[in-house]
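Got a structure for you, questions after.
With one protein chain removed, the remaining protein chains of the complex are shown where they sit.
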């Protein structure tokens, strides 16, 4: 969702076990002048695209978000983390603030986008930078009659959102796996500096990937470990499962990193192996012809007293000897396994 | 056990110190309609092959297994872990859920299969993906009169099952040891990129092996450390022993990893050593014949005034000088230890 | 601020939410004879340039600073750290002593300067070695009507000062990024030892940078974690944000270190790739001409009985054969991808 | 002690501060039918060679040793560890079980042997695999009048035994030091793959050594840290000293490991340095003679109109020019430091 023109799009979903309604909010000020419908058990307001500070600002005021966390929301380069806030007498007094990075492959390169989620007792606010459709599926599940998501509380929605983000990592791992396999073939076929550059480029993408996923581990561990009134025990069981998935992602990326450094090793080895091959060819040619050239040179000398020159069978003998010497060399090199 | 056609096979073993009975369950629904025999102290239901979701589902319902853990059972790629559940009013209210990976060499490659075990007060449920016969031996020991296994409680059965899995790692280590020794010979004899590829392939198998065994250490440590009503103190002593075995396996695989990286070093060194050998041959040939060829060239020149050409002993002298020069070179290179 | 001639400059800022005054202190002794104005809620005394021990000494006496910490202030090579002092009956009895390093790029090289801050209940003392203007901006914000800084307490001023220091790290990271990119190009274009020296020089600057920033992490963590009567809870929230920034700086520098070691790898690979290229050229030339030279040598021999020499078409045939052989070689090498 | 024929030898030593008696036990069953002499304060039963399971079994029964620990005793591949047992109503109710590895150089290779010790209130049982005489000295000290060992309690005897094992590591370190020095010389003199194989073999011995000593550190730390009724406070002070020795051994082996990896580096460097030397020789020869050979070839051409050939001084001039060119080359290469 969101808007390709860079406009900020605000979506509001209200749901309860029996009913769910979704609509786009055009005027935030006007929207807040209405009360939340009585049947709504959880309200999820999602902001896609942060170009219009006005709308974001009004939300921050309405839900009394701390200026520092609003700064984090807008910075776009925040490291994944979780902050707990509590107290106050407003409707959304206790809050959990989760920020994480959603990953995506765009034009063959890894891009990461910041995603921020505020969890209140029965309100979820989420912000994403670009017009990606990370949570399109989550909304569809919410709208579907009788989905488990609709019967659960707000913290389960946050779990579902984070789960979507983590699940998004698996196709990226597949993409990386393909890249590694391609390079593994390339290294064996033509080891040139461009291949090394590609390997290092991939390694850098792994590092970016890892630096995005690694802190998510801490985030989910903290959500699961630290008691907070907005986080239900039921959801925590699911967060344990999510935690396992993140660990799995991290372990896979670690093996990829190892494969990449094996690739560097293969590259280096391929270059020096080829140097060796080249050397062997030169040596074979040199070793065979250099002595023969010397012999030819000898019989090209202009000494007056040069008995061999007069012999009738000297020239055929020269060829015979040359061929025998060359043949022996060939046998010698074959024995050594040089070709 | 299990079925080669990919059918799900359910085995049920009931045992007490004095009696043990084993039978295959054809119809799960019908099976649950009978009560467990009064003499049975421990019931072990083993499911091999998870292709028929129906049977698995009915077991899950009967024993009130959490949907998330059932997902883990069916995923096939779960990292080894242990989860403790407790409470409820059913016969199997408190439960330990252990998932681990059984390793095997198939067609010279390491394969790992997921194994899940639920431990209740006097019930053990186990699930394995394929029709392997991991626990054939455990069943035989159960059926044998007077075996220690039969007199012990359900948690000891789980220990015996995990012990079988860990013991299965030792033949694999032997297999790896053989692979390393083969490659150590290969590197010295013919260092080509295929050998390096084999080394890296072995390293990747080590990494897979390690990533399967490493979390088992945590699993056994947790089983031993965390008190749980289904886990008896007697079994914990045996788990300590199992823990030691796992540590030993991990230490051995670490030394293998070191050997593999030594192999890479040997490979690299063998290639550059051979380049050196090739270079030396070329240099010996070049150094001996290049000057001689020059001399032969000199006496092939067509200058009119060329005193040496007229001398009767010039040609034999040329050969004499050539042989002396070549001989000195040979002595020089031998001194340097070049051949 | 400070003085380019190396004179010690002492600035005093008094402020309260509604009012702020700044003046340079010429005579420290005379300055202390006046009382602090009644309206002043926080007094910040900043000493730039530590060449005049007299002024520094008088401040130390007035505020009863421990001789060891004064030694730290003057040493100039102190590692970032935080020390808490407390008790006594003077106006500034409880104190926090923070020392850190401000980083700067000067003439293309990283320089670090020691900065020391004493925080009392409503007094901040700060010392910097050189006449840099690190906190010019902080002073400007203090003087601005209605700034948040003015309404907050003394510990928030310390936060603002540390924040300025940490923000100063980002342009340096950009500078490093530029240096890395330049070297990445240089390695591909001309890999000579001077490039390697530059890479290692950059790595050493990274190490210096890291060793300055790393302990700041601990400093801010300690300020945030350890309760102290001079540090308000409000400021601690901001310190959490600062902590995140430092972690981010550290993570970026770690990726730079990785890039630098990739560069070393690229360098090494570029050199050996070029050796390979050079070898290939030599081998192509040698392999083509060495046999041909041998043939030319053969027909330069002076044997009397040499049938080919008499043939009318022998010379054109020689050229034909030479060209065919050379052509086949060229095809062969092209197939192997050698040029 | 023990028996070279592989027979199990059981030695019994009884001692008190004033008296000590040692005898070999021929029949274990008969031995246990007698009571321990009243004057004996500590009884030490040592079993060397575990080939006769009967004797070992009877001891295990007499002293009520846990089947699992007996398995450890007999396995021979147990990692060093300590287990504490307590309770029961027998004379040796509380027990400490220590298993460790004794190291030895046999035929130039490191061998490790498992040693197991049971410590009771005033009984020590020890088992070793082979007929080595690890503790011959300890027995001699026990038999000597007025030795400190005799006046101390059973836990001090265990300390003395472990101390002997740790002291045995120092001659092995000396042996390794010698091996490293030999290889350091060998690498400089003749860097061939056999030397690399030796280096890697030594590294593997270091790894084995380390994996035996490292867990001993934990064993001694645990003995010292965990309170146990059989371990006296006096002995714990000595264990602290033993701990320091183990740490020292570990630190030395770490420096050896570093030296070994430096050796690998030296090896690699020696090979590439030699390649460089070989290349330089070839290049010097080639660079000097290839142009000269070309000149000689020029004057060997058969052009009819070839003015130089007629000149009387042409041939001496050719030699002059050749020598000047060769001389300049030699000067050039010497300047470059090539020979």
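Per-chain residue numbering starts at 1, and chain names A, B, C and D are given in the order in which the chains are listed.
Rule of thumb we're sticking to: contacts are C-beta pairs under 8 Å (C-beta built on N, C-alpha and C of every residue); 3 or more make two chains touch, one makes a residue touch a chain.
What you are looking at is a predicted structure, and each value in this text was computed from that prediction instead of being measured.
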_Given that one chain is not shown, which residue among C:32, C:63 or C:306 touches it?_
C:306
*Candidate in contact with the missing chain, chosen from D:144, D:290 or D:328*: D:290
*asked:* Touching the hidden chain in the complete assembly: which of C:29, C:144 or C:285 does that?
replied: C:285
*List the chain D residues touching the unshown chain?*
188, 237-238, 240-241, 244, 247-248, 251, 255, 258-259, 262, 265-266, 268-270, 272-273, 275-276, 279-280, 282-283, 286-287, 290-291, 293-294, 297-298, 300-307, 337-338
*Footprint of the hidden chain on chain C, which residues?*
66, 68, 71-72, 77-79, 81, 83, 190, 192-193, 196-197, 200, 203-204, 207-208, 211, 264, 267-268, 271-272, 274-275, 278-279, 281-282, 285-286, 289-290, 292-293, 296-297, 299-302, 306, 308-315, 318
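Rule of thumb we're sticking to: only the chains that are shown with their structure count from here on.
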*Just grab the chain with the largest centre-to-centre distance to chain B, centres being mean Cα coordinates.*
C
*Between copies chain A and chain C, are the contact residues mostly the same numbers or mostly different, with half as the line?*
different
*Starting from the mean Cα coordinates of chain A and chain C, work out the distance between those two points in Å.*
27
*Cα centroid separation between chain B and chain C, in whole Å?*
44
*Do you know which chain B residues sit against two or more other chains?*
268, 272, 275, 279, 282, 286, 290, 293, 297, 300-302, 306
*If each chain is a node and each touching pair an edge, is that a line, ring, star, complete or other?*
line
_Contacting chain pairs - touch in the sense defined above_ = A-B, A-C, B-D
